[in-house]
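Every protein chain but one is kept in place in this view of the complex.
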Amino acid sequence: MSTEQIQSCMEECLQAVMACNHCYQACLEEYHAGMLKASIRLSRECAEICAFAAQAMSLNSSYAKQICMICAEVCEACAQECRKHDHDPCQRCAEACYSCALACKAMAG
Amino acid sequence: MSTEQIQSCMEECLQAVMACNHCYQACLEEYHAGMLKASIRLSRECAEICAFAAQAMSLNSSYAKQICMICAEVCEACAQECRKHDHDPCQRCAEACYSCALACKAMAG
Amino acid sequence: MSTEQIQSCMEECLQAVMACNHCYQACLEEYHAGMLKASIRLSRECAEICAFAAQAMSLNSSYAKQICMICAEVCEACAQECRKHDHDPCQRCAEACYSCALACKAMAG
Partner (left out) sequence: MSTEQIQSCMEECLQAVMACNHCYQACLEEYHAGMLKASIRLSRECAEICAFAAQAMSLNSSYAKQICMICAEVCEACAQECRKHDHDPCQRCAEACYSCALACKAMAG
């Protein structure tokens, strides 16, 4: 990976952190009938691994690729769940997560 | 603070992290009628600041006291919310948080 | 604070995380004669509190202002240390930290 590609993957991760946290909070606020339980669970987990992956890349960690591989998987799960909900923060979260998953897969090689 | 007191405050924080995360997850699983929304929100925030405070102490950070002061405040808010709920994980979380709040206040001086 | 100001403060924090981590790693690589010991210590601490502050803001935490207040203080200490060193990553870190400190102070009100 070139420095630019790593930089861009970090930025995708940070965008996903923000989108996931926004989604998490909006879902928690509007929660009813358990409909958004899976979004709440996954958007928290996804925010945390995206932040962890961004940090591993920024520290030039030898484990960054392995972490990005898990990050891609969590991002996809989160995106698949969130895109089901007709709810703006969920839709934006799904988009950010799909985009981050792509960048992380490229990073993981 | 003696090394033993700092060590013990770190351990209180780590106990609170575990109790908060357990509470968070149990509340999310059993969520209905929005009754546990505040517990979910607070137990996540509380787990995160307790983990952050433990880390600051373990790194002998110059900012550990200030972080422990906020940590004590979040622990109290979480404990006050959680003890309202007749739900085992909430009750155990409340206890761990009260105990952590005391240790953090002593640490903050 | 308007949503735009909070958004912009989060972005300053994330920029500071990246600059601090880059500085940390460059200093560790080039370390000699203990000259960069304080930069290494502070850039790690600063990256961690900036990430924590960004997360608190993105979760709309009630404690975000208090966390931003400590974050501003750590950013200033890190910037003051790093600007002493005639070393590109330190200079860029100092700049990002000063800018983040300003945004965090405004956020803390």
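For reference, chains read A, B and C in written order, and residue numbers begin at 1 within each chain.
Methods note: contacts are C-beta pairs under 8 Å (C-beta built on N, C-alpha and C of every residue); 3 or more make two chains touch, one makes a residue touch a chain.
If you're wondering where the values come from, they're calculated on a predicted model, not measured in any experiment.
Among B:M10, B:A38 or B:A53, only B:M10 touches the chain left out of the display.
One chain of the complex is left out; on chain C, the residues touching it are 28-29, 31-32, 34, 37, 40-41, 44.
Of the residues in chain A, those that touch the hidden partner chain are 44-45, 48-49, 52, 55-56, 59, 61-63, 66-67, 70, 73-74, 77. Even with one chain removed from view, chain B keeps its contact list with that chain: residues 10, 14, 17-18, 21-22, 24-25, 47, 51, 54-55, 58-60.
One rule holds for everything that comes next: only the chains that are shown with their structure count from here on.
In terms of which chains touch, the assembly is arranged so that all chains touch all other chains. Centroid to centroid, with C-alpha atoms defining each point, chain A and chain C lie 23 Å apart. Within chain B, the positions touching two or more other chains are listed as 44.
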